[in-house]
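Shown here: the complex without one of its protein chains, the others still in place.
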Amino acid sequence: MNSKKLGIIGGDIRQYYLAQSLMKDGHTVMIYGININNDDIKKSNSLKEILDFANYIIFPVPTTRDEKNINTPLFDKNIPLNSKLKALLKNKIIFSFNTLSIAFFKKDVKSEQIKSFDYNTEKFKILNSLPTAEGAIKIATEESKKTIKNSKSLVVGYGRIGKILSKLLYDLNSNVTVSARKESDRTQANINGYNIINTPNKNSNLSGYNIIFNTVPNLIFTKDVLLKCSKNTLIIDLASAPGGVDKKEAENLGIKAIHALGLPGKYFPKTSGEIIKSTIYELIKEYNL
Amino acid sequence: MNSKKLGIIGGDIRQYYLAQSLMKDGHTVMIYGININNDDIKKSNSLKEILDFANYIIFPVPTTRDEKNINTPLFDKNIPLNSKLKALLKNKIIFSFNTLSIAFFKKDVKSEQIKSFDYNTEKFKILNSLPTAEGAIKIATEESKKTIKNSKSLVVGYGRIGKILSKLLYDLNSNVTVSARKESDRTQANINGYNIINTPNKNSNLSGYNIIFNTVPNLIFTKDVLLKCSKNTLIIDLASAPGGVDKKEAENLGIKAIHALGLPGKYFPKTSGEIIKSTIYELIKEYNL
Amino acid sequence: MNSKKLGIIGGDIRQYYLAQSLMKDGHTVMIYGININNDDIKKSNSLKEILDFANYIIFPVPTTRDEKNINTPLFDKNIPLNSKLKALLKNKIIFSFNTLSIAFFKKDVKSEQIKSFDYNTEKFKILNSLPTAEGAIKIATEESKKTIKNSKSLVVGYGRIGKILSKLLYDLNSNVTVSARKESDRTQANINGYNIINTPNKNSNLSGYNIIFNTVPNLIFTKDVLLKCSKNTLIIDLASAPGGVDKKEAENLGIKAIHALGLPGKYFPKTSGEIIKSTIYELIKEYNL
Partner (left out) sequence: MNSKKLGIIGGDIRQYYLAQSLMKDGHTVMIYGININNDDIKKSNSLKEILDFANYIIFPVPTTRDEKNINTPLFDKNIPLNSKLKALLKNKIIFSFNTLSIAFFKKDVKSEQIKSFDYNTEKFKILNSLPTAEGAIKIATEESKKTIKNSKSLVVGYGRIGKILSKLLYDLNSNVTVSARKESDRTQANINGYNIINTPNKNSNLSGYNIIFNTVPNLIFTKDVLLKCSKNTLIIDLASAPGGVDKKEAENLGIKAIHALGLPGKYFPKTSGEIIKSTIYELIKEYNL
């Protein structure tokens, strides 16, 4: 890839490592809206400066939380999604995250002056499932005070995260059971070597698992189902908010349930920066940007 | 499951092991149209006898090759798909294989007297992918005269067979590369630890692989692509007929290409019998038969 | 095993989990010299009380650090290795750790009244290598901010810890290289699937590894060898003090080197308690105690 001029605006420490990684590949990079102590990457003093400089703009993960401002947890000012920003973004190639339903980022069809690409792609999600799984395992050992080896674990759901998580647990010598709604997913899990059960319900026997990882974004662990778990079970809920566990009931029953979100950015920010980079590279290649 | 009366008609040695396995589970079993020396399973002397006896009839894999007779490689007579057979099958529950497009096995809607279930299900296919993969590895070592360890292998396609085959090769310490058409499949393969490339084409560099497994049922290995392989490459084509390799061109170029079909039945007939059994059990459970 | 009366004296949180685990197996347990908030295990008010109660006494890991007092990091008083203690231990079966060279724990041959067994056995060491390896991996991801997947790791030494550590790294999809002094160890590592090199020396090329785990208790990483590493390399030194890395030189060169000791107790205290338990059970069985 030719050397490019890239501007990174807003976001957390991942965006800083993204900048580092882009520079290592020979690109020129400027950052704005990320206040960290560093002297290796050029900081812009204003939106105008960075947008004068860069042809490619990378917004953070997620790009906005309130649909009004860019997500800038490491910045003391707001960067509003307003017409001034829109004007500055004219003719730029923009990479944003989870913005498909946000008006600001939609192509202005009449003028076609803003070219925005959402990098929350299938590729991004698959790549992200790995640090999510490694992070979930990390939490499990920290909370259980036990090694994965000799554990008896249940992975609820066999999608992107369920697949790689059950593989890593198995490779670390946990006795792994996978639950899935679909017969074909269960069969696939089975030929990979895992025990299989149906999705937990009030008739399941769950007392033997010392760690349960939930990856399904439905309320599976209701009071009825929690009553089937052992009090010593640790539940790590990886499903996006509101999650799959009735936390109040878990607490009442003395079962520890942890809602673990954003693990890649939290535990592996360098890897996260590299995942963003490789996803953006893929978009550049695919759309010939 | 309650003890049932099952009749197994036609097929190869797998059906005999299926019968054995069903008996071990407490069912009563009779076979017809499978001439092997055995004294543990009751052989029927006629179609009528077995159909008088059994409520559940299991036809072979595949049930017919010519749409005229049941597939009976181990029998010296024909069992025609005719009205006599149809009459005898009245009120029976029938398990047949790959018969969805064959008129004989379609439900007679008016009378609803024949209840036929095709056991070439997704579950069957997934379960079968494992012995296919183990069988492919077996052939690879026999033909290459080398261990899998230290081999450099390419698995073309990342469907059911591609997935489990690449896993087994990797676990046996081959240096595994997977090719897939879809970016998301390649990414998934990559997070499982395999190298990835695009589907082989005339611009690919394939000279480093000593074994190539093709699982894609399209003509991928044309002369142009074969020219990119080393002469020492062994190609094992697992795609259903006509396969994915131009065999004549391979021969001209001195590249060994083996079309390997029906591996589960050929190499692991007992496992195959058990796979048929568990698929049929699943159908019985699902449809409450 | 029959229910026994066990007294646990001194030590860290592992000894508390050891007590819990022994109780689950049906033994009666009392602790002394471990001040933690708990109400599930009976605390003794004095040495005399616990030694009146118990027939089996378990001292901590290590049993003493100064050869004068029992190691009691969670206690506000000293428990001296004096004649008073010796008198109280008369006729008890004692499990102590790393005490073979400490006069106090040697059998009083004349009277044979103290029976002391050192539980720092080969079995203990092997079992402990697993949490050491899981802990080392934990530190590596925390310090590198990256997943193990996609890392390039070097494991120096192929003893107990080197073996299980390289296996776990490999299973987590690191590109693993093992170094060992002995040709046969390297060959063994190689057939397990790892790359192999000689023990690092001033002529090695080490620049490609982003994590180096040292398990060898010799000064291998001198200035000369550190100069062969990349500045971005993270070194995790698992060798017992003084370790295998010249820390001062590493610091001068800007290479992060972490001396990581006591990982099982630090990160997996419950597993550690179980390892102590199963080692002690083995001694009870072996010596018919």
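Structural remarks
Lettered A, B and C in written order, each chain numbered from 1.
In this text, a residue touches a chain if its C-beta (ideal position, glycine included) is under 8 Å from a C-beta of that chain, and two chains touch if they have at least 3 such contacts.
These numbers come from a predicted model, not from an experiment.
Which of C:Asp25, C:Glu142 or C:Glu183 touches the hidden chain is settled by the complete complex: it is C:Glu183.
Screening B:Asn38, B:Asn82, B:Thr147 or B:Asn205 against the full complex identifies B:Thr147 as the residue touching the chain left out.
Summary of contacts with the chain left out: across C:Met23, C:Leu85, C:Ile126 or C:Leu261, the touching residue is C:Ile126. Annotation: of B:His27, B:Lys92, B:Lys115 or B:Lys138, B:Lys138 touches the absent chain (contact as defined above). Mapped onto subunit A, the footprint of the missing chain covers residues 149, 173, 191-193. Residues 122-123, 126-127, 129-130, 160, 163-164, 167, 183-184, 187-188, 191-192, 282 of subunit C touch the missing chain (whole complex, contact as defined above). Touching residues on subunit B toward the chain that is not drawn are 17, 130-131, 134, 138, 141-142, 144-150, 168, 171-172, 267-271.
Here is the rule we use: only the chains that are shown with their structure count from here on.
Taking the mean of each chain's C-alpha atoms as its centre, the chain lying closest to the overall protein C-alpha centroid is A.
Computed from the mean C-alpha positions, the centre of subunit A lies at a distance of 35 Å from the centre of subunit C.
Taking each chain's centre as the mean of its C-alpha atoms, subunit A lies 39 Å from subunit B.
Each chain gets one centre point, the mean of its Cα atoms, and the points for subunit B and subunit C are 51 Å apart. In subunit B, the residues that reach two or more other chains under the touch definition are 191-192.
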